[in-house]
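Below: one structure in structure tokens.
Here the complex is missing a single protein chain, while all its other protein chains stay put.
We just call them A, B and C in the order they show up, numbering each chain from 1.
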Amino acid sequence: MNTDWLLQHSPALIIAIPLLAAFLTPIIDRFSRRARNAFVVIVLVIEEILVLFLAHDVFGGNTHIYTMGAADPFSAVPAQAAVPVRIVLQVDGMGIFMGIISATVCLAAGIYSLAFVEEEKGKGKFYTLLLLILVGMLGMELTGDMFNLFVFLEVLTIACTALIAYRSHHGDAVEGAFKFLIISSIAALFVLFAVALLYAQYDLLNMAALASAIKYTNLDKIALVLLVAAFVMKCGSVPMHFWTPDAYSVAPASITAILVAASQASLYALFRICFSLYGVTLNLATIGGALIIFGLLSMFVGVTMALPQKDIKRLMAYHAISQTGYMLLGVGVGLYLLAKPEFSTYGIKAMEGGIFHIINHAMYKGLLFLTSGAIFYRLKTRNLNEMGGLGHSMKWTAIFFIIGALAIAGIPPFNGFASKLLIYEAAYKVSPILSIIAMLVSILTLASFVKVFHSAFMGPKIHDVEEVPKSMLAGMAVLTFVIILFGLFPGWVVGNIVHPAAQALADQAAYIQAVVGG
Amino acid sequence: MKDEGMSVIVTTIAALIFPAIMIFSFYVIMHGHLTPGGGFQGGAIGASAIVMLIVAYGAKNVKKKVSDENLSIFESIGGLVFVVVGLLGFLAASTFLYNFLVGEPLFGTIPPFGSNSGILNSGGILPILNIAVGMKVIGGLASVVLVMALAGGDEE
Amino acid sequence: MIYSIPFYTVVILILVGVYAVIFKRNLIKIAIGITIIESGVNLFLITLGYREGGVAPIYTNLPSGIKIPEGMVLPVPQALTLTSIVIGVAVLALMLSLSIMIYRHYGTLDSRKVRRLKE
Partner (left out) sequence: MKWLAFVVFAAFLLFAAYEIHPFGELDDSRMDDYIIENAQNETAANNVVTSVVFDYRGYDTLGEATVLFTAIAGALVVLRRVKK
């Protein structure tokens, strides 16, 4: 059991361990609830450690390849064949970066759920599905195969739907889940159709091999349009954003936090398709421009819709749309500038901003949803008008909320500021108007959260409630810790985590080389 | 018609052909590596046998014999077998899901290249995975239909 | 043109499904629409694997005189189709469960009458 062996096999283990645990959970649940809770938390912690362990090596500059079922995991292309035949897991900086997000958010949400989800008959299934969401996200993020991406997209979709509808005795939960499922399955069928179009021409399913063979025929362009449309739908950007508030607001809070990470997995897939599959030879400025427009619209529509909301989770869901806009803006500006040689350093910088914002957003939006869940846990309402004076009794929740709110508004000591600054700087190179709009949205975000804070936590004490249970506080503390850590050392984080991820996306040749060339 | 199920003729015939369908399902699963078919197809056939019982006898009567909980445990075991075989592939040999039984006495006979009449004892891990998936599909589809039938039943 | 009839069939199937999803109000009809789109995509996958005059890629009792590999149809699309059919069944199962719950809460399957969520 040496570390080299573990490192080589960790891509497969990262998928296999939660999957095994998911199959075991219903069986353990029959014997003891306590054992099941301990088991789930231990699995989530092991998962986090494994992901960080692999990430440490990947960020050192190694891209990991793992060929499923082959005699040698590192040779993707068999000796007599010219192309990869089996499914290849390909872990580069960007993939494992998203893996860190997924594992961390699931860990926090898992701990939080111990007390949050009321003890009832279906809780064994709740944890099974939570582990399956983790499997789906990690499967999407580590895979190097188009059809496999589709399969894990479906795992993720179905597990998410089931958990959105977890409180199925409320009609609106089932309804939000139905909407989510319709949109997601149409998106998934688009992806499948696009995969079939690519397969028809090149007889390949491996992304790296496809990227090296692709010829930009009309069919490839159709496939690109379908893929982009599908993943834009799934990540909750503007033209197809209407499922987001419905689904986010009805799910249990811990699941909403995971849903944020899950829609970012779709965002990751979008970036992977644009950069690694279609890559540099495509007209980057066009795609970049499209992403910028999607981003701006999402930012603006999200924040303006958020302002009048009375339901705390709907409000936060609209902010999630607006924050997705920042990520699209950052990466879109990056693409746009990379196409112009004189600005390419700013291009990388913009992408770093966009990618850094992904992890920041997962952390602070996750934290905010968890705090809203804490309020719901005590008051049994999501309506802002019925809240008030909670600052007196729920001190820790209030503190966590302040940290999250300041981070989302981009106030200096917290992590949101670091990533937004990178985006502002680079967007300024494209057009000053972009930066101004981005800042304006930021201010509106702050205003909106000040309003929430005021109506929920300030004022006279009207509700006689206690602080939430310890495990919920622990779940929130995990995310707060990450936020503060990133806020205090943004330079280190950008240099050692975000930069390798951005580099991995921008460098298509290395991505192809890892599978086909080696 | 609600809970009691259908007439005597229907229930008797259903009970008679139930074992035949299950045997056919097992045949399709076991010959998955030789003829068209496999775990999913055979599993779907087996699940349809149970669905036939649900239709003929009524969901409540079936639930007395096999509860949906038990069926979903059955399914979990199928999934576990799949993952464990995958993990064995990588503990015993090289990678996750490696076909480590090729060349071994159990299921390991390599058939002669080209047309042959089929050797049941071949296929490496494929027959085992077929059985695992078959268990999964029988348990899964039957339990979901059972739960839906029960959910639709008690309207009042 | 005449040789591409399977592809046009695929297009028609997908369009029928999309029509049902966009214009129909009944939740069960929407579910059926998604299933039809899915059949279309599955049909597309399986037609991609056809090779002129090919037989099924199974060696058991293979007729003599078949050229390998040119005389066999492609196996990978069949495997992909199998996978996507099962995924479709899974999606359908969940969708129908949700419809049952919606019917239980609202007593209707009409999507216009179910929108209690909007403020």
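Following the convention adopted for this analysis, a residue touches a chain if its C-beta (ideal position, glycine included) is under 8 Å from a C-beta of that chain, and two chains touch if they have at least 3 such contacts.
Bear in mind that the values here come from a model prediction, so they are computed numbers and not experimental data.
Every visible chain touched by the undisplayed chain in the complete complex is listed here: A, B, C. Listed residues A:Thr63, A:Ser102 or A:Ser168: the one in touch with the omitted chain is A:Ser168. For the chain left out of this panel, the touching residue among A:Thr128, A:Gln264 or A:Asn415 is A:Thr128. In the full complex, the hidden chain is touched by chain A at residues 19, 22-23, 26, 68-69, 78, 80-87, 120-122, 125-126, 128-129, 132, 135, 139, 147-148, 151-152, 154-155, 158-159, 161-163, 165-166, 168-169, 174, 177, 197, 200-205, 217-219, 222, 225. Hidden from this view is one chain, which touches chain C at 3-8, 10-11, 14-15, 18-19, 22-23, 47, 49-52, 56-60, 68-69, 72, 74-76, 78-80, 82-83, 86-87, 89-91, 93-94, 97-98, 100-101. Where chain B meets the chain that is not shown, the touching residues are 32-36, 38, 68, 72, 75-76, 78-79, 82-83, 86, 96-97, 99, 101-103, 107-111, 113, 116, 118-119, 122-126, 129-130, 132-133, 136-137, 140-141, 143-144, 147-148, 150-151.
Just so we're on the same page, only the chains that are shown with their structure count from here on.
Greatest centre-to-centre distance from chain B is found for A, with centres as Cα means. Across every pairing of chains, the maximum count of C-beta contacts belongs to A-C. Between chain A and chain C the centroid-to-centroid distance comes to 29 Å (mean Cα coordinates, whole Å). With centres taken as mean Cα positions, chain C sits 22 Å from chain B.
Computed centre separation for the pair chain A/chain B is 36 angstrom, with centres defined by C-alpha atoms. Listed for chain B are no residues, as none touches two or more other chains.
Under the contact definition stated at the top, not a single residue of chain A touches 2 or more other chains. By the touch criterion given at the top, residues 56, 58-64, 66, 68, 82, 85-86, 89, 93, 96-97, 100-101, 104 of chain C touch chain B in their complex. Across the interface of their complex, chain B is touched by residues 9, 12, 16, 19-20, 23-24, 26-27, 30, 66-73 of chain A. Residues 14, 21, 27, 30, 34, 37-38, 41, 44-45, 48, 74, 76-77, 80, 83-84, 87, 90-91, 94-95, 98-99, 101-102, 105-106, 114-117, 119 of chain C are the ones touching chain A in the complex.
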